[in-house]
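Of the protein chains in this complex, one is absent; all others appear in place.
Chains here go by letter, A, B and C, matching the order in which they are written, and residues are numbered from 1 within each.
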Amino acid sequence: MSACYLDAGRTLRSWLLSRDHKRIAILYLAAVTAFFFIGGAAAVLFRLELLTPEADLVSAEAYNRLFTLHGVIMVFFFLIPSIPAVLGNFLLPLMLGCEDLAFPRLNLLSWYVFMAGGALTLGAAVAGGVDTGWTFYTPYSTAYANGYVTLMAAGIFVAGFSSILTGLNFVVTTHRMRAPGLTWGRLPLFVWSLYATSVIVLLGTPVLTIALALIGVERVLGVPIFDPRLGGDPVLFQHLFWFYSHPAVYIMILPAMGVVSEIVSTFARRPVFGYRFVAGSSLAIAALGFLVWGHHMFVSGQSEFAGLVFSLLSFLVAVPSGVKVFNWTATLWRGRIRLDTPMLYALGFIGLFTVGGLTGLFLAALGVDVHVHDTYFVIAHFHYIMVGGAVMAYLGGIHFWWPKISGRSYPDGFGRWAAVLIFAGFNLTFFPQFLLGYLGMPRRYHAYPPEYQVLNVLSTAGASILGVGYLLPLLYLPWSLRRPRDAGENPWGATGLEWRTASPPPVENFDAPPAVIWEAYDYDAL
Amino acid sequence: MKALLGTWLALLALLALTVALAGARLAPPAALAAALAAAAAKTALVLLIFMELGRSRWAQRLAAAASFLMMAILLLGALDDYWTRPEDAPPRAPAERVP
Amino acid sequence: MILLPPAASAQARAVDSLASAILGADAAIAAGVAGTIVYLCVRYRAGSAAPRPPVSPPAIAALEALWILGPTALGLLFFAWGARLYVRERRPPPDALEIRVVAQRWMWKAQQPSGRREINEVHVPAGRPVRLAMTSQDVIHSFFVPALRIKQDVLPDRDTTLWFDVERPGTYPVACAQYCGTEHAGMRASLVALEPEAYGRWLSETGEDGPAPGPAERGRRLFERRACASCHAKAGGKGPPLQRVAGSAVRLRDGRVVLADDGYLRESILDPGAKLVYGYPDVMPGFRGRLSAAELADILEYLRALGRGRGEDL
Partner (left out) sequence: MWVFLATEVLFFGALLTAFSAYRWAHARAFALAAGRMRLRLGALNTGVLLTSSLSMAAAVHLAREGRARAAARALLATGLMGGAFLAVKGVEYAGHVRDGLWPGPAFAGAGPERLFFAFYFCLTGLHALHVIVGLAAVGAAGASCLRRADGSEPGALVENVGLYWHFVDVVWIWLFPLLYLLRSAR
């Protein structure tokens, strides 16, 4: 048995120059966690500001810079890389039964590119900040915003290349490096979802990159692109931005869905119900997801016809998500269910994602969106999906694979309490925002009419509970590293290839190249 | 090799044709259609013969097809907005403004 | 605490009905999913004695078909319903009264067909369709009337329209819903719906011989003509932005913090060097002797129309 990847060198250098996908995953884990707490700290600050209707804690400018930083960091530097770059990086080769990704050096390069993008973005924030919102709408961003818009756009631009490189790596790896016998029909669902995600990344990210570059061109060179005074059209920018940023929401949710499929199956000890439908729905979401971007623009001045088409398609994209929800539920049927920490997160995901997704239907319905667009209703919708859904699944995944990653088990009691605390705090934070939105409180408001105060206080209270909930894993997971490495190869009795090697895995992942002769999630073959 | 040369000649012929057509001052829709058709033909030649897409693996064809499909979606999705905006909606010149 | 904003038009009630229908369907689905999960978790917990026969393939196919087709049908229903509302709120009746609205950071300006202008207020007759023809002078804003459940982005160098038919007289808040910079949250106005006679009276308040601009409007013109705007028009100009300056607490260069009451504002205009705002150079020309008392009063009125800050933190 060869050395475990954690012991293959203990110097900083051996980490920073490693080409081992497992070590690179740990590098991402560190970076992404830091970004999450930076984004979270910004949220804490502006939630405190919103305790009272007046502008008292921070100035209007500071508030605007805070939510921009929050949105940009959380989306581009936390949630998009979180599951793919951390769990995906660690697990994809293990699940496929190969030694590493197709291009290990490219993988390391992605991390450096990502960090460079992060440095530029944080640099822009420290230098004075940006107040455009994460959507960078023109002409505000090109002609009116002062601040370091170009620098922050450059940071996202650079990070975009990192996503593209990772996506490329994943697609090629999935095509070329599957273990003998591991046909497409036997792939774990997490791999399917990573594959679908990577396709979206490859085809969508360039458009965002160009849109941001055009803002840079207009700001720096004074060359008009969207300038309405010369006949340019700000709505065009919105088309380009959302062509990427709507599919980007599926970049954030698909890997989460993959994680949940793995967890639910393992803890129900049953193959995922309707495997082919769940795998196919990932592809359907990826494809349909590219056809609905205009639902962010119903009142932007796009044509009535475009509005109708995008609304119709938005309802259709909801169907494959429903397929997933129902199939997960059906997976529990006739299973042998255990409620360990990862399972609690996964069930939390299903509930909160369903609520978030179903409120997406209000937004997809034209008449209603005209009322709730750009209000807190939208904020609540996407936090339900992204925080209640994707972050829950990410934490669930971390807990699920933690024994594999570290070789240790963590205190399960703490894990369960944290999961429950997060679930409760989450709902208290964001449920009131649905009501606020329908009442008509617009988003991006540092001060608001007093009648909205009660609901805002509830929301801030919830956020502080949520913050504590998030701090818990940050404490007990590292603490578990002091325990002995006694997790064993397969503590949960799961079926994936990653569970058929030591925990933590050796540098080459497997002592002998595995071959697969069983179907996916075949618990009887175990 | 012969096939390559033939392709090249065909490409140059198409080029000459479009340039000539541009000189012919066709009505804009016709000119647009002609220019785009010629470009599409050239693209097909380069893709199929120079880039050997005609003989390559399904995964490669899939990648090429996906990218073109996606570009078509982007174009159609964005342009249908412009095609169906009411007459007065295209960005207008900065004319009279109330205060 | 209220849970629904008042609904002041037929359209608003129609939107509420659609929203309630979706809410009903959503609640049923969510409760169904959650309830099923809880039930299954209990019944099939590890170690329970419930029987677990295998599921037959036809049953799987039937279930999949059910939950693909069901949501599709429901989705199409909601789409069609929403589309009807949308098409209606985008087609103003031809006889609608047209009011022009101009958005500028961070205020709403309106002009009645008769020529009468107002700032941060829009008077309309109740019970009659009104069409707003809107444009912006700088960035994108959005005219949002929660009580009517409608909004529309307002774009620079382009006209967009919004129409409505307010049923009951009353004053309804208007918010800017599209983020437009520092004072986005302060860009609010009132939609004042009057009985038709009251509206007619309001229109004629300004006398027969054409609309005379009010003091704030005169002040605005002076602000433009006397080049105040060249320094104070936007954030990042030579002088401090003046939105909400009236009544705010101003930090001075010498560290003092003073209340920007009328006296302070008057002094800042006539003798700017006396109290210098923190962070700005002493470049503003003094206007003593260059503005009549009436003109000064109009400018002050305009500054107050730009919004009031709160001097409480003094």
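By our rule, a residue touches a chain if its C-beta (ideal position, glycine included) is under 8 Å from a C-beta of that chain, and two chains touch if they have at least 3 such contacts.
No experiment lies behind these values; they were computed from the predicted model shown.
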Contact list for the unshown chain, restricted to visible chains: A, B
Absent-chain contact - pick from A:Ala31, A:Ala60, A:Leu109 or A:Leu236: A:Leu236
Sole contact to the chain not displayed, among A:Val72, A:Leu203 or A:Ala419: A:Leu203
Residue of A:Ile164, A:Ile215, A:Ile422 or A:Ala494 touching the missing chain in the full complex: A:Ile164
Contact set of chain B toward the excluded chain (per top definition): 1, 4-5, 7-8, 11-12, 15, 18-19, 21-22, 25-28, 31-32, 35-36, 38-39, 42-43, 46-47, 49-51, 56, 59-60, 63-64, 66-68, 70-71, 74-75, 78-79, 82-83, 90-91, 93
Missing-partner contacts on chain A, residue numbers: 164, 168, 171-172, 202-207, 209-211, 214, 217, 221-225, 229-233, 236, 239-240, 243
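Assume only the chains that are shown with their structure count from here on.
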Chain centre separation in whole Å, for chain B relative to chain A (CA means): 36
Where chain C touches two or more other chains at once, by residue number: 157-158
Junction residues of chain A, two or more chains touched: 228-229, 235, 301, 304
Sites on chain A touched by chain B in the complex: 175, 199, 203, 207, 228-229, 231-233, 235-236, 239-240, 243, 290-291, 293-294, 301-306, 309-310
In the complex with chain A, residue positions of chain B that touch it: 59, 66-67, 70, 73-74, 77-78, 80-86, 89, 91, 93-94
In the complex with chain A, residue positions of chain C that touch it: 1-5, 14-15, 18-19, 22-23, 26, 29-30, 33-34, 36-37, 40-41, 44-47, 50, 52-53, 55, 60, 63-64, 67-68, 71-72, 75-76, 78-79, 81-87, 89-90, 105, 138-140, 142, 144, 146-147, 149-153, 155-158, 160, 173, 175-186, 188, 234-236, 310, 312-313
